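Mind looking over this structure? Questions follow.
With one protein chain withheld, the remaining protein chains of the complex are depicted in position.
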Amino acid sequence: MSGESHIKPYIHHAKYYETDQMGIVHHSNYIRWMEEARMDVMSQFGISYRDIEEQGVISPVVSVSCQYKSMVHFDDTVQIQVKVVKYNGVRLDLEYEMTDSFTGELRTKGTSTHCFLDKEGRVISLKRDCPEIDERFRLMLGSAKINH
Amino acid sequence: MSGESHIKPYIHHAKYYETDQMGIVHHSNYIRWMEEARMDVMSQFGISYRDIEEQGVISPVVSVSCQYKSMVHFDDTVQIQVKVVKYNGVRLDLEYEMTDSFTGELRTKGTSTHCFLDKEGRVISLKRDCPEIDERFRLMLGSAKINH
Amino acid sequence: MSGESHIKPYIHHAKYYETDQMGIVHHSNYIRWMEEARMDVMSQFGISYRDIEEQGVISPVVSVSCQYKSMVHFDDTVQIQVKVVKYNGVRLDLEYEMTDSFTGELRTKGTSTHCFLDKEGRVISLKRDCPEIDERFRLMLGSAKINH
Partner (left out) sequence: MSGESHIKPYIHHAKYYETDQMGIVHHSNYIRWMEEARMDVMSQFGISYRDIEEQGVISPVVSVSCQYKSMVHFDDTVQIQVKVVKYNGVRLDLEYEMTDSFTGELRTKGTSTHCFLDKEGRVISLKRDCPEIDERFRLMLGSAKINH
């Protein structure tokens, strides 16, 4: 209801070293900004990726995609919205939308998919093995459903 | 026929600075390796991206995607195959396949799409404006059709 | 006296993609953080590096150095202090000190030196060619002398 609307978009200020000689941010950096935004939104739901790894769980990226709609330049500020589109305890699907903080113009749209592995590299179910974290991801999923 | 089979896959030796604390290559780097491989294959067809830019044409990335099938570690060597799947003078679609150079195991699959702009940022047709480069991209496309 | 003390240290939150397989931030990233901090402090003195380049001036790095005193981990927050140690209108020398935002522990010390070039790559004197920017760098220098 009310609490869920407090998800704050992640803000990234484009750095000089992120540009290339085309005079715009190099396209590979948006994949990194998606990671920044993802971890920030997770932390808004009380999920610390640092803690997850300290519990012996890693969450590799299974796939990413990014569509570049308009260019980001050095010193621009973008606002990144992250939305959980699927979560079933074993796999997490996210969508991203980056817009210019001042004009609101759409910059990129992206997706990423993640799984969860134990130290031996075996796929685990958060639902079974880390119920507390699982619950928080379900809150993220529920919140996304309400707000979008 | 014969000539086309000489497209050499691009070789990348994974660097220490490309790893992250998961102990594997960070997923954003594969997007960069796709760029390395793309430019290498283009140069095998006589297309120098440096020359293209010096002629006042830039070729921004319109979209990318990557699926991570298995992990690449520091000091591993991967072999990247690039295939033109579509080229119509205005837009270029590529596919990538990265395999371990020693075991042949599939590491990632990727795609990228590109357009061509003039200095003022207007979409141009290579077919009309740079017929020599256009011809070479058509050779790349033709070669891909024969070999795959 | 009073105004100068308002220089705010730059804050950087260490990103996952900045780590390497040693489990710490890769040493090359601190060179990038120095750039972030440098541009932030310049902007506190009304110097926009974006504007400088739009006026046809670039400021390449002439030298850098960094001493790594203790490690920064993913999700740590560092505070970066930038100090102008020399500025004569032609050349700018800076010093950096990075400390952990929570413990205050020293992480790294660094230096960088910069010159100013016009579009043709010729060394220029800001004092002569961009007196307004020159004045602001002198304020930065003066402020550093008072505060340190």
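As written, the chains take the letters A, B and C, and residue 1 is the first residue of each chain.
Heads up, the rule we're going with is that a contact is a pair of C-beta atoms (placed from the backbone, for glycine too) under 8 Å apart; a residue touches a chain by one contact, two chains touch by 3 or more.
On a predicted model such as this, the values are computed, not experimentally measured, just so you know.
The chain we do not see here touches A, B, C in the full complex.
When the missing chain is restored to the complex, the residue among C:61, C:106 or C:123 that touches it is C:61. The residue from B:35, B:95 or B:134 that touches the chain not shown here is B:35. Taking the whole complex into account, chain A touches the unshown chain at residues 16-17, 19-24, 26, 28, 74.
The omitted chain makes contact with chain B at the following residues, 15-17, 32, 35-36, 39, 48-50, 74-75.
For chain C, the list of residues touching the undisplayed chain reads 21-22, 24, 27-29, 31-32, 35, 53, 58, 60-68, 71.
Here is the rule we use: only the chains that are shown with their structure count from here on.
If you average the CA atoms of chain A and of chain B, the two centres end up 26 Å from each other. Centre to centre, using the average C-alpha position, chain B and chain C are separated by 36 Å. With touch defined as above, residues shared between interfaces to two or more other chains in chain A number as follows: 32, 35.
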